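The other protein chains are all here in position, but one chain of the complex has been omitted.
Up next is subunit A:
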Amino acid sequence: MAFIIWSHELYWKMFAHLFLCLSFSQAYAKFAGAPLKVHKITNPWRSPTGTLPALKTTEESTGSLSKPSNIIIHLRKQKYNADYDLSAKEGADTLAFVSLLEEKLLPALIYTQWVDSKNYVDVTRRWYAENIPFPLNFLLPNRIHNQQLERLRLVRGDPTLEPGEQLEKELYHDALECMTLLSQRLGSHKFFFGDSPSSLDAYVFGHLAPLLKVKLPNGKLQQHLNSLDNLRHYCTNILILYFPSEGGEPPIRKVSVHSDGSDFDSEPHKRRKQILSVLFAMGSMLGYAILMGIVSIQHIRPQAALVGPRHIEEEGEEEE
């Protein structure tokens, strides 16, 4: 099975619902021990289903899957089940806590990344624009922003909702309460149900880990999560155990206007862009000059080249 996701630099920087699906599905797969090959690409159009993340299976009948619930069902059919040891009551608890997360935490997470004006402009949109190929980088962020705002309006039943302090307070209030409830439920255990992780762990991890890793200008949710010690240890624990390659330390990307040497390393295309833009500018100036007649190019035969320059100078002077 091959798992196709966004490219590496983007890994911790996008925690839209797309990444939640990703980390949830990937975490679940790792917990269940499913063998996965991970391909990292930047262009969602190149994935087999047209969206990211996507799971490409080796079976002819299943083909490619996109939705996290479908991915989980497929993994379970292949006998990779992380919930095998759960009792009936624990299975019921899983369903309940998943609903709690979806109702209370997810809207706030989406708001903080896509709707909150400061975060969206400073981090999300700029970062999509830099890393996704043309022409998607102009279309995609704006479209997702509008979609999420519309969805918030419909779910809260208020068509005149605008992103602002009021909405933010309400959403964050619910989210903070949800995180506190999770912390109370987790207590001092290693995982939610016993000593081995289950789908609920994958789900909670998928929602909370990006919050821990990505630095946002408006980081109230992050602050609260950091204050809940057991949840923070829980996420770091899972990261170290199951995702060692992604590293324990968050790659903090400072939102700065000045480009220094370190920026150069993180943007391999920068030099190429600079050269291209200089060439383009010179080319257009030259073209304009030729069209206006300020500079003219004349073809002279090789044997006349020796006496050529004087003639060309005289002609150039005459024209001016």
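Keep this in mind: a contact is a pair of C-beta atoms (placed from the backbone, for glycine too) under 8 Å apart; a residue touches a chain by one contact, two chains touch by 3 or more; residues count from 1.
Everything that follows uses one rule, which is that contacts and distances are computed from a predicted model.
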{"item": "Name per UniProt, for the chain absent here [options: \"RCC1 like\", \"Translation initiation factor eIF2B subunit delta\", \"Metaxin-2\" or \"Proteasome subunit beta\"]", "value": "\"Metaxin-2\""}
{"item": "Hidden-chain contact residue, picked from the options A:Gln166, A:Ser196 or A:Ser227", "value": "A:Gln166"}
{"item": "Those residues of subunit A which, in the complete complex, touch the missing chain", "value": "88-89, 91-93, 95-97, 99-100, 102-104, 150-151, 154-155, 157, 166, 169-170, 173, 181-182, 184-185, 187"}
